[in-house]
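Only one protein chain is missing from this complex, and each of the others stays in its spot.
Coming up: subunit A.
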């Protein structure tokens, strides 16, 4: 059985044709009239429901479907199948909050209605119109659902359609977000020990500065957000900034400390100030700020205005909007049609290029810190979008601590959550229509994309897996966690405070996304770990027993990094000249770094390349065309046509798990035989053997996602092949053997 239009035949758009009427179904089945709904979460309420609804299965080309009930609650859109689910289907990776047929309301991206075979996007204004025969839901985690509404009663169909459209698409207020109903009713015992540093206390910041041997000052003046509502409760600035300057421009232009390099120079970020006035107040303020950042560390300072060299927040939004369309596939025909021009389509969205540019910029900053040992100040309008992307990336490349799971989570807390990235507006959780001031944009996703590039290029350097990143990118749209719900630390604190004091409610218990047990059981969480993570210190001991170097973070570029820092007089000169420039040129001009970046970084790159790769040292991304790749797991996991049955990366992971089991069994034997190895000397292979079902070898490449789906065992045969290769030249029609003529017998 070939797929649609196999063998090159023209295939029409598949459309569902039912050969049975709803009455027939009713009489055939007549399910016991009982309320069908999913296992509701604490605080979850059903708004409306309808049945029978036909959900088309994407898994095969026949456009068949299953009947069930469609519901809309204050948390999700849910489809409950009439068929009793097979218990045997191995659910390796079950999300405890929502199943494969559930869509958290925040996760709904677009809703389309099919009216007379035509697909129309549903917006708030169209709600008055009649309901469509088919409703297509595109999700932010790239799932696509198709529900046929024609089998249910007209009244029910209209209700469910309007209900879903209303709750998913209409603007709402923050108070109505499900997290607040959930947090009240949720029993607190679920809270588990949190090892992630949250950066919501003075101690966390002090500890971080101590860890990186930073030498700055912790600001406590913003505890009541009197200084600024756009700054963290606590933050760190150069010591020499005066209290007077601290309050001068509501924290704008303040060099906020991010991280200190072992050489002593540091990374700062700042929001930009308005264009300087004639009186020179702002210039003098800026000069003092730059002086402060430079002098604290006895090095020169480089300024990098990200808004000049990187795409804008709007560019990023537009690019991603185009990009994601290529993964929201309605049917097989569309899939194969889009396969033909796949590479150029992806390229034309510009998304991969934006990823490359961000990584490139991070490399430039890394070079300044690592090779030139200069302080760096990255700037941007608000200082909470691309500044977060670049500073986080720089820290991951330089500091192996951030390549561990908890380290990475701490980094997200530090730079993004405490650092006041406007998650609420950027993710547009409240469906605000006023796009001008809100500017939704997938900045955090862009960061995860960049991290994924690093992970796929240097996987042994990371303790977490790509599955972890994919799940994290999904969790942004699950309205249960406090992590991604607010625009700033101020908003978080004030909202949670106000909601907690609500007379009818108890205290709020809003989990952070890092409390992974809310979503996954322990076994599933094991898939977050990279079995190939090289835990260097321990392995070194076993293999070579070399004395451990004193510093955990190691120098990766001996030739340049050991270079003595420039003498005091030198950087002073540089700061002086900088000051001169300040006076002459407009802010936007002098902030651009004068030298061409590409040529400069090449030398740095090649020096790094020549050294043997140290997974615990400096890590640089490869940026050439073939090296920047598509995050296949995230983008392709729901598309049935691309699933490799019995293959994909999971096959290797499986094999690794097997080997690890072998190693551990041997170790057990050794222990039993009383081989007395000192505890410390034993190999501590970090990961436990993965909880993969080793008996079911034929996992699909989408693993661990979509695992309950039964992928077809038949191969998928591409259609619409030839129209792409429009070879009009002579060659195509030429004979293979030009020199010989076929002998006619």
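A few points about this structure:
Simple rule for what comes next: a residue touches a chain if its C-beta (ideal position, glycine included) is under 8 Å from a C-beta of that chain, and two chains touch if they have at least 3 such contacts; residues count from 1.
By our rule, contacts and distances are computed from a predicted model.
Think of the chain that is not pictured: of "Myotubularin", "Leucine carboxyl methyltransferase 1", "RFA3 protein" or "Glutathione S-transferase", UniProt labels it "Myotubularin".
Across A:45, A:281, A:522 or A:627, the residue that sits in touch with the chain not pictured is A:627. Taking the complete complex into account, A:642 is the one of A:237, A:270, A:328 or A:642 that touches the chain left out. Only one of A:170, A:203, A:315 or A:347 touches the chain withheld from this view, namely A:347. Within subunit A, the residues in touch with the undisplayed chain are 2, 7-8, 335-336, 339-344, 346-348, 352, 457-460, 532, 534, 539, 542-543, 605-606, 609-610, 613, 622, 624-627, 630, 632, 636, 639, 641-649, 651-652, 654-656, 658-660, 662-663, 666-667, 669-670, 673-675, 683, 685, 697-698, 701, 714-718, 721-722, 724-725, 727, 731-739, 741-745.
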